[in-house]
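Notes for the one structure printed next.
Missing here is one protein chain; the remaining ones are kept as they sit in the complex.
Every chain is named by a letter (A, B and C) in the order it is written, and numbering of its residues begins at 1.
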Amino acid sequence: MLEIKCPYCGPRDEEEFSCGGEAHIARPLSENSLSDKEFADYLFYRDNPRGVFLERWRHAAGCRRWFNVARDTLTHHILEIYPMGAKPVSKAGRAAYNANWRRDSQAEIAAQPASQKTNKTSSAKR
Amino acid sequence: MASTDIDRGVRGLRDRKKHYSIFSLARQAGDYHQGWQQAWRHAEPKPEYDAVIIGGGGHGLATAYYLASVHNMTNIAVIEKGWLGGGNTGRNTTIIRSNYLWDESAAIYEHAMKLWEGLAQDLNFNIMFSQRGVLTIAHSEHELKEMSRRVHAIRLNGIDSDILSPDEIKKFVPIMNMDPAIRYPVMGGFLQKRGGTARHDAVAWGYARAADDMGVDIIQNCEVVGLRRQGRKITGIETTKGLIKTRKVGCVVAGHSSVLADMAGIRLPIASRPLQALVSEPIKPILDTVIMSNAVHMYISQSDKGEMVLGAGVDKYNSYAQRGSFPVPEHMLAAAVELFPVLSRLRMLRHWGGIVDTCPDASPILSRTDIEGLYFNCGWGTGGFKATPGSGHVFADLIANDRPNEIAVPYALNRFETGLLIDEHGAAGVAH
Amino acid sequence: MASTNPHAQMPQITALPDIMPNPEGGAPGLTLAAISGKTLINLRASDKIKASLDTLFGTALPTQPNRLSIIGASRAMWLGPDETLLMIDEARQAEFMLKLGATLKDTHYAATIITDAIRILRLGGARRLDVLAKGCGLDLHPAIFAKGHCAQSLLSHASVTLARDAEDSLLLFCRTSFSDYVTSWLKDAAIEYGYRLDTSPAPHR
Partner (left out) sequence: MAKNNQKNMTIAARSSASIDSQTPISFTFDGRKYQGCKGDTLASALLANNVHLTGRSFKYHRPRGIMGAGAEEPNALVGVGTDGRIEPNLKATQVELYDGLVAISQNRFPSLKLDVGEINSVLSRFFPAGFYYKTFMWPASFWMMYEHIIRHAAGLGKAGDDHKDPDRYEKRHAHFDIVIIGGGLSGLMAGLQAAKSGQRVLIAEDQPQWGGWLRACEDIIIDGMSGQAWAEQAVSRLQEMENVTLLSRTTCFGYGDHNFLTLAERVSDHLAEKPAHLPRQRLWKVRARQVILATGAIERPLVFAGNDLPGVMLASAAQTYLCQYGVLVGTRGILMTNNDAAWHNAFALHRAGCRIKVIVDTRQNPSPALIKQATDLGILTRIGSGIIAAHGRLHVARVEIAPLSEAGDALTGEPEHFDCDLVMMSGGMNPVVHLHSQARGKLKWDERSHCFRPSTTHEAEQSVGSCNGSFDAAIGAKEAIAAARKAIKANSGEAAEITLPEITATKIKWTPMPIWQIPTGQPAGQGGKAFVDFQNDVTANDIQLAVREGYHSVEHVKRYTTTGMATDQGKTSNINALAILARERASDIPSVGTTTFRMPYTPTSIGMIAGRDIGGLFDPVRTTPMDKWHRAAGAKFEHVGQWMRAWYYPKDGENIQEAVIREVEAARQYAGLLDASTLGKIDIRGRDAAEFLNRIYTNSWLKLGVSKCRYGLMCKEDGMVMDDGVTTRLAEDHFHMTTTTGGAAGVLDWLEEWLQTEWPDLQVYLTSVTEQWAVATLSGPAAREILKAAGTDIDLGDDNFSFMSMREGHISGLPARIYRISFTGELSYEINVPARYGMALWTSLMRAGKNFGITPYGTEAMHVLRAEKGFIIVGQETDGTVTPYDLGMGWIVYDKKPDFIGKRALARQSMGLGDRKQLVGLRTKDPKQIIPEGAHAVLDPNQPPPVDMLGHVTSSYFSPNLGHSIAMALLRGGHARKGETVYFPMLDGKPPIEATITDTNFYDPKGERLNGQH
């Protein structure tokens, strides 16, 4: 059973958490011109690496906060835990973030208001 | 729905010397079993094949077998990075049924069921397909309604299904706890008599042996490290045993589909999840059917060896580790003891995990891709074993003709673009 | 019409007596007492904003995760970075809420009375931690889960909040609809140590 270090409550058993799947999936803004195919990238297509995976967890039975985890899906080692809205800082975490095909998907571009291309808070999942 | 007359291809082995029978067994006994031949050759890759199947599990071997026996494509190879059947084929709870809600699902699983029936004779290998029945039980008003919906649909699709009352269940499964005062009392169930189990390893070995008999090269301990393409066309695969040229590549690597998709530069809507199962020590027969419960979340059968075989749902996180977390077996066994108190004093003997690839709609993908000559068969989630022959049969057809037949059409990748899903989530509950 | 089913009855929960003597003799290993006469307020507010309530509450509200503030009969449990559970005497409720409203006027906060949604139990007895450990994955070692600590976790199938506000006992908060389950679970878990359930009138029901 995994032991996950909630950024607030500290190390707790996996049972207290729910897993939210891939992290940093930007939600296309309503005024988008995505094709159905491009929108499917946001809706259904998920990163599924054999190795470092950036995923979202929630301390469901504790403080109910969401946070990000960089976890190796092969070893189950947890490399890094970082807040919602932030990006990974570990080398492996950053590499995984940049390697993700989603970074240059139309869906992700459509999540960026033309004005603030690098705005972080516009979409905390990023 | 599947056409009722399926082209099963060549039946039995071409090489009569290798034929299995009670007589060959007796003959060999006289010879102290020194004369048995290899079930399949340990082939080394040729420079080029007409088609290559990546993945030597049940689905991959079945695909190769039907390519050879139905479509006469014998210059083909199966590439397996480890040993045949070493993935989910050898790690599942071997349950076989075709009583699915949606027409598309019923079509492919019933197609498989018809192939299961008589497969031992097709392959001249006793895969121990045992039609002991699969009984799905309901624990609430809501589940009874779902059950009614399912049985109506299943029957109209021409698939056998009977509703059992609590009294009939009591007779059919004497060890089940029918106390109406338990937390989730057994209020009824539906039974597919033609459902049951098969010996998972035998399925892989049987297909391998029969495919080999028709000239298919089965290449174990050979890992694919890259896919060669020319523009949008597949031209070959790079393996740890060198480059193999081919214009058709079928990927059947449950658990690792995304890894291969990465090599091809395409994406799949798939998450790899741990699925755990366990067996008890062998005991004399106490359960002669398969029981599934969605509400208390477990399924159970007893193997011919006498082991109670149990499974439940997938773990909640992605993993390639072939292991899960302890709470899953904990809850699984609590549910098992609640329904079958006799299990309390038995002991868990073995526990293991597989990696299943799960789709957003809990239905598989049998599809061409944007790359010409590259085909994927994946996303079977927890339910792949039961589909093995049907999956191989339909996938072989897709590869041979480069177009999906009527069963395969709904399972194309583009359904995630259109949103026309085959959502077994609501229906499936604990699938497997 | 929906199919009639023969069962449609309440599942039977093994009804254990309220007192189970310690099989090894001596005091029961677990004592349970329902706490009544308290008001529970779920406070949603940032640390900055909730700090302005310190005077009203009587002492600083906890800003450190999983910590508990104690003043007289009042308790404040940290539930999340912007969530605090306040427990005060019911008699103070009206005045407290009034002053709270006045103090936090025009700020982003939510103070919701959830007294009736939560059941409070005080757990005592020498084996209370062993009983809890049977269903709770927290490290309850007295040195780790010391006085002044609180935590939300699971007790078997129920979500609970534990607050160690005393040396020799602690508070357990659970949802009202789970309290029958939690109580029977605790009794059942304490069979090997003995227990005593103090059945003073519960706050509601």
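Assorted remarks:
Everything below uses one rule, namely that contacts are C-beta pairs under 8 Å (C-beta built on N, C-alpha and C of every residue); 3 or more make two chains touch, one makes a residue touch a chain.
For clarity, every value in this text was computed on a predicted model and none was experimentally measured.
Touch, as defined at the top, links the missing chain to these shown chains in the whole complex: A, B, C. Only one residue in the set B:33, B:46, B:232 or B:403 touches the chain that does not appear here, and it is B:33.
Residue-wise, the contact with the chain that is not shown comes from A:13, picked out of A:13, A:55 or A:80.
Hidden from this view is one chain, which touches subunit B at 1, 20-22, 24-26, 28-29, 32-34, 36-42, 82-84, 86, 90, 103, 106-107, 118, 120-121, 124-126, 128-131, 139-142, 145-153, 155-158, 163, 175, 177, 182-184, 199, 201-202, 205-206, 220, 280-286, 288, 296, 302, 304-306, 323, 325-326, 329-331, 333-338, 340-352, 418-421, 423, 425-427. Mapped onto subunit A, contacts with the missing chain fall at residues 1-3, 13, 18, 20, 27-32, 34, 36, 39, 43, 56, 58, 60, 64-66, 75-76, 84-85, 121, 123-125. Taking the whole complex into account, subunit C touches the unshown chain at residues 1-2, 4, 8-14, 23, 42, 44, 82, 108-110, 112-118, 130, 133-139, 141, 144, 156-158, 175-178, 180-181, 184-185, 188-189, 191-192, 203-205.
Here is the rule we go by: only the chains that are shown with their structure count from here on.
The greater number of contacting C-beta pairs, out of the two interfaces A-B and B-C, is seen for A-B. Taking the mean of the C-alpha atoms as each chain's centre, subunit A and subunit B sit 32 Å apart. Centroid to centroid, with C-alpha atoms defining each point, subunit B and subunit C lie 48 Å apart. Among all residues of subunit B, none touch two or more other chains. Across the assembly, subunit C contributes no residue that touches 2 or more other chains.
In the complex of the two chains, the subunit B residues touching subunit C come out as 141, 144-145, 148, 166, 180-185, 187-188.
For subunit A in complex with subunit B, the touching residues are 1-2, 14-15, 18-19, 21, 36-37, 40-41, 43-46, 48-50, 53, 55, 71, 73-76, 101. On the side of subunit A, the complex with subunit C involves touching residues 8-10, 12-13, 15-16, 61-65.
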